[in-house]
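What you see is the complex with one protein chain gone and the rest in place.
Let's look at chain A:
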Amino acid sequence: MATKSKKQKSLTPDEVRQELIKKYPPKVARKRAKQIQANTGDEASTPEILSNVRTIPGIMTMRGCSYAGCKGVVLGPTRDIVNITHGPIGCGFYSWLTRRNQTEPPTPESENYMTYCFSTDMNENDIVFGGENKLKQAIREAYDLFKPRAIAIFSTCPVGLIGDDVHAVAREMKETLNKENPDHFINIFGFSCEGYKGVSQSAGHHIANNQIFTHVIGLTDKPKEGKYKINMLGEYNIGGDAFVIDDLLERCGITLVSTFSGNSSIHDFERAHTADLNTIMCHRSINYVAEMMEIKYGIPWIKVNFIGAKESAKSLRKIAQYFGDKELMDRVEQVIAEEMPAVEAALASIKPRTEGKTAMLFVGGSRAHHYQDLFSEMGMKTLAAGYEFAHRDDYEGRRVIPSIQVDADSRNIEELEVCPDPTRYDKELEAKKKALEAQGYEFSDYKGMMPEMEQGTLSIDDLNQHEADKLIELYKPDIFCAGIKEKFGIQKCGVPMKQLHSYDSGGPYAGFKGAVNFYKEIDRLVNSKVWSFVKAPWNKNPELTATYNWE
């Protein structure tokens, strides 16, 4: 497993692929070969990449599970839901405050349960005799203690096996508690997000979004005041990213109805359907919500990206263009003009030290794409990138969706039947979309990561420990980006590693301010003295011989 620092950049992508899969048993090698593709640098010739398929048993994957995607990623950042994990203690414990989702309640007294971990802590008896009664009692106890606006229940693996019906319990307790307390409405809903569902976290995102769509969105018709109203989907406020985006939008005069689900509140989700536009950051985790809201309420959606200064400016302009208002467009330009000098100054100071360096990114279902923009602003090239839990459309673009084969694991995830809401479907928005589309404005599209990567670079789906080791050995990149599990193994090789799920200690990295933070952080990492200390002086020239004067 030892990795020597030898640069061999002359290898062709195919040679690299052979190196990565050389050690595998034949069946494993065949499958992995399809998950490793060389980029062609354009949309038309993007090769097909195998993704969203089962992890091979025994492979040290970077992936997590459905529960992690549902409770950890999507619902975790909402401060005013009491999230009860129904299961043994572990799952609840591990998803307790470990994702760095920041939140800022409006007042010091406001609801905020994010610092708490709630679990039914199932024991052997509950597994043998069923845990529904314990769950009911737990909901009652949570209600008595906190009187929250909402309680959500998350199923863990054994709950699915023993057949506890969390949805029936949720319905019953919602009815009972609302009957007992007519002055305080409480919403209670469950998620069948057992860890074994699907092949990665992605299944959990889907399950989470379906239930939020079913039980929450549309509950309140009272709109937020504002002229230009949008939702931000797929932004989780890691390290304060959403705060930066909120600030930018506010200064432009754009009203953010809700963010799914960074710095979020359930009340904002309830009226999300009153927005005029949905903007998507992380396509993978949430494109379903945008799709369903368009069908039901007529709200069009666009893909945005607030990672990188250029992309942030582009996204702001695209939002302004949608509303088509001169006043808004001017304000957007003004805000960009206010922000850019600091960005340019930071780049001017940092770029001489980062230009020409190389990076690899293996993270998430959009971060591996978005963060390449920041690296390219610094003059850094991304040699290889990939996602843990993406589907083909995240790599190749949405145009391949019709050709994606639905396998058994995906079929187990519920697809909602959605139809237009008879009273709330917004025909004006539909007409607006048509008019803008005629002018060439792009809706409902995401081109994917692969077309935007340079020719000869690699896209690798569901990278694992063995292949990461090999990549380091073959390329010795200047920086590697992945998650906590990968961090210290990479660093043991003398390669700095930046976490891009939770950002290590840093952030925010969104927007213009975030870009400056990121430039500084990467400069710190790739130019840190620490990497020059890895070899002791006596190991750098070990053959040295000398005659000592006492000999």
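Here is the rule we go by: contacts are C-beta pairs under 8 Å (C-beta built on N, C-alpha and C of every residue); 3 or more make two chains touch, one makes a residue touch a chain; residues count from 1.
The criterion applied here is as follows: contacts and distances are computed from a predicted model.
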Name of the absent chain as recorded in UniProt (options "Sulfurtransferase TusD", "histidine kinase", "Nitrogenase molybdenum-iron protein beta chain" or "Carbohydrate ABC transporter permease"): "Nitrogenase molybdenum-iron protein beta chain"
Selected residue (touches chain absent from view) among A:L50, A:I162, A:L219 or A:L429: A:I162
Per the touch definition above, residue among A:A33, A:I56 or A:M340 touching the missing chain: A:I56
Hidden partner chain, residues of chain A it touches: 1-5, 23-25, 28, 54-68, 84, 87-98, 108-109, 111-113, 115-124, 126-127, 134-138, 140-142, 144-146, 156-158, 160-162, 194-199, 408-409, 412, 465-466, 469, 472, 483-494, 534-535
